[in-house]
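Removed: one protein chain of the complex. Kept in place: all other protein chains.
Labels A and B are assigned to the chains in the order they are written; within every chain, residues are numbered from 1.
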Amino acid sequence: MTAGNIIADDGYETVIGLEVHVELATKTKIFCGCSTKFGAAVNTQVCPVCAGMPGTLPVLNRRVVDYAIAVGLALRCEITRQSGFDRKNYFYPDNPQNYQISQLYAPVCQNGRVEIDTAAGGTKAVGIHEIHMEEDAGKLIHDGAAGITYVDYNRAGVPLLEIVSEPDLRSAEEVIAYLEKLRMYIRYLGVSDCKMQEGSMRADVNLSVRPIGSTAYGTRTEMKNLNSYTAITHAIASERMRQIELLKAGETVVQETRRFDEDRGVSYSMRSKEEAKDYRYFPEPDLPGLAISGEWIARIRSAQPEFRPEKMARYRKEYDIPEYDIAVLTENRALAEIFEETAALCGQPKKAANWLMGETLRLLKEQEMEPEEICFSPAHLAALIGLVERKVINATAAKEVFAVMFAKDVDPVEYVEEKGLQQEQDAGAVRQVCEQVLKDNPQSVADYLGGKDRALGFLVGQAMKASKGKADPGMVNRLLKELLQAK
Amino acid sequence: MGLTELSAVQLGKKIAAKEIRVREALDAVFAKTDASEGKYHCFITLDKEGAYRQAEQVQERIDAGVCDSMLAGVPMAVKDNLCTAGLRTTCASKMLAQFVPPYSAAAVERLQAAGAILIGKTNMDEFAMGSTTETSAFGITKNPCAEDRVPGGSSGGSAAAVAAGEAYYALGTDTGGSIRQPASHCGLVGIKPTYGSVSRYGLIAYASSMDQIGPLAKDVTDAAAVLELLCAQDPKDAVSVKREGTNFCGALQEGVKGLRIGIPKAYFGQGISEEVSAAVLRAAEEFKAAGAVVEMFDLAYVKYAVPAYYTIADAEASSNLERYDGIKYGYRAEEYADLHGLYRKSRSAGFGTEVKRRILLGTFVLSADCYEAYYLKALKVRRLIRQAFENAFADYDVILGPAAPATAPKLGESLQDPLQMYLADIYTVSANLTGLPAICLPCGKDRAGLPIGLQLTGRAFGEEVLFRAAYTYEKIRGAWQ
Partner (left out) sequence: MEEGKSKMTDTISDNMLEYITVLAQLETEPSEKAQLKMELARMLEYMAQLQEVDTDGTVPMQQVNEEGNAFREDVVTNTDMRAQILANAPAVKDGTFVVPATF
């Protein structure tokens, strides 16, 4: 699809607003001291409070507010000075109290704005209606054969931010650009890892259509449970068509919640008689109001990181590296910071970039790790770059050292010494090795002398092997050529 | 004088002086329960075994000199809506008939840390909703002052246990008068402290913004000693407060000279029994005689306190009681077709009539179309009521009135007409709406010999003043019994 689809041929414009849930990376739940660590055995991170046992009370985790303010500032929101929590009442077994503690009347952040890049190459502002804090629900595990559901409350009470956009989006491309932008801010802030597959970032899509040129909004539907960009794209295309067909047939769109079935590529209504939608929100009486002072906001503001767009602009000025490198390095804040420190220490930005974009990203991918988990220090990477630069070790040995550094952050200088990986700089010794190689491989010597240049590569390889990789390949190359010419 | 006729502080002193062993006090108390529980039914659960186990440990602590609390070794009872680790906590509901919490209420923990001996869990109105202890799923409790009468409610079992000498004091909870009204009906001292003074952690919520825990005691001294142990900010209750002015035992001094006491005129209009009115006004005269300045005044919004209270209490209750769904704990129906059937059948069979009525009313006032007209309106009236009290406290130190419009009603009479029963809460609910402290103490008896209670309401965190006034009055009137 292209930007042209925004104003499609069928005469209808798509209007989309997003509700994005982000699971915060706090150590504990929002209202109790249970761990939020992913992957624990069922119901082992549950206490009387988050199990909703009688007489228990919630107490707010201060860091959740810190994170909410940080995201709000990044999305240029107003921070609500007198905020507070409300109860949303509905019966469902993933919700131990049968009400969710959320924010309706005074959400922590309001009236923000995010700039997204459009396909046409420009930018566009997407309004943020509000950001509110709330608790996540537990997990339901279904046994279809037995007709039974099992409930695990490990996730119940994990803090969530819900970021509600204005209906400013017009296409799946814009939706994805918006989500990518949110993801960048949130990951740069370190408040969530935003993994859609693991559910730490989830999007509900509110969508309506209207004839092009109309300014009134059509009736919207809400699609829940979209956990990949592909699902979002397909859901938008399918729901858009469904609504347009209804309107063309003279029917009306019903305001409702729909669930998108990714396998079948269709959405279906989630309405049922038993689930009357009246949440009876009212102020949570177990929690005091939340007063956010100017000092608190200032403290969070002063700790905000440099975000990607500013970082990219600065890199263009400060480092002589390609635009592609800038884009890759700044995709992740941890990676960018290692780059900046390494470049400063070794004075060779391009070399630092190469190590990070090459071996580092390769090993991260291979080991299914995130850049945040990188353990080697920029000082050690800079030292490694220095060793190669001074020809103390060759490229092969450098890769070997790097792999060890990546695994357990060894000091490359010490490691090279300990393992005796220094290049053989003694020309006499290298010459002896080369002479031996030529003696052992008469056929290759003949081939080379007969004009087959490729044979030289083989001979260099043999010489490197004979030196156990310690010879400087440049020196080997030069010496072999000298010896061959002398023949 | 028999051992069970001592006050809690008197017994505590004898235990501290090693004149009485903790075990002996327990023997005396359990002799009482053996003799009179069949008659009064104050307890849902008695825990003799646990009590003797605690007694042994506390005696060791006392003997080792590491437990010097005034109430160490004194047997006490706890209302059954306060969680007790390892001991069944039912809220007097079929819903929680088998519930054994793995934690104790913070208030219970504080008392036990001070060496209190928990002997059992007292009967109450189901989920603290009621004024007679007749809505309990475990049967009614009779008033030890007159067996054909209710003990009041919802902390009726706690009041009856203390009045019958089955416990030296008891914890109650007060959301709309549930400590003060049974204290009034059973001739005891009961105090609801300023909201936020006692942690609600482990108190099974009825209406969170008004629930407070407090003692039912034989005299003002006991009430002061117990409340002094209970008051503390608790990090587990986010609306509990760090406060000062909790030297309640130190406040037990005679003297009300110059104390300004206001009596709301509206408290003596329609609906109050002549005998109650006369006894309360006689008490006012005695304060005056002791040097207090006593005046009648117009307190605004008196008639709106009860409707505002029930709107807010029922709204919060409807949400607080959603967690009882037959999944994590509590009653689960045996037959149901699906998830919603499980919810409905378990809740409909697990809750009694009064609880369901309040859940439905609360659901109604919070529903989308009624939220503003009912719930929000009540919250606004609540503020006006608080402002009226603030205005009154600009002129007076204490507001004096009755705790109930009549003495204890006959068993079986009140539930016929719930609205009429609600109206009787007129004197007590304001303290809950506003958060102000209020104490009830005996001020006489009617012709039938039923106790009449006097209520004193103070400024926020002004319990010391209340204790001084109550102590002075108690000295004038003569102590318990």
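Keep in mind that, in the parts below, contacts are C-beta pairs under 8 Å (C-beta built on N, C-alpha and C of every residue); 3 or more make two chains touch, one makes a residue touch a chain.
As the structure is a prediction and not an experimental result, all values here were calculated from the model.
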Full-complex contact with the absent chain, from A:28, A:165, A:394 or A:444: A:28
Which of B:55, B:359, B:406 or B:454 contacts the chain that the document leaves out: B:359
Hidden partner chain, touching residue among B:231, B:381 or B:398: B:381
Full-complex contact with the absent chain, from B:260, B:288 or B:328: B:328
Residues belonging to subunit A that touch the chain removed from view: 26-28, 32-35, 41-48, 51, 53, 59-65, 84, 89, 91-93, 140-142, 144, 147-153, 273-274, 276, 278, 280, 282-283, 285, 287-291
Hidden partner interface residues of subunit B, rising order: 98-100, 102, 195-196, 209-210, 235, 238-239, 241, 301, 303-304, 307-308, 310-311, 318, 322, 325-332, 336, 338-345, 347-348, 351, 356-357, 359-361, 363-365, 367, 370, 373-374, 376-384, 386, 418-419, 422, 434-435
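The rule is simple: only the chains that are shown with their structure count from here on.
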Centre-to-centre distance between subunit B and subunit A (centres being mean Cα positions), rounded to whole Å: 55
Subunit A to subunit B touching residues, read off their complex: 48, 51-60, 87, 89, 91, 93, 96-99, 149, 151, 274, 278, 280-282, 285-288
For the subunit B and subunit A complex, residues of the former touching the latter: 81-83, 89, 91, 96, 99, 101-103, 105, 200-205, 207-209, 235-239, 315-316, 318-319, 322-323, 325, 327-329, 339-340, 343, 363, 366-368, 371, 375
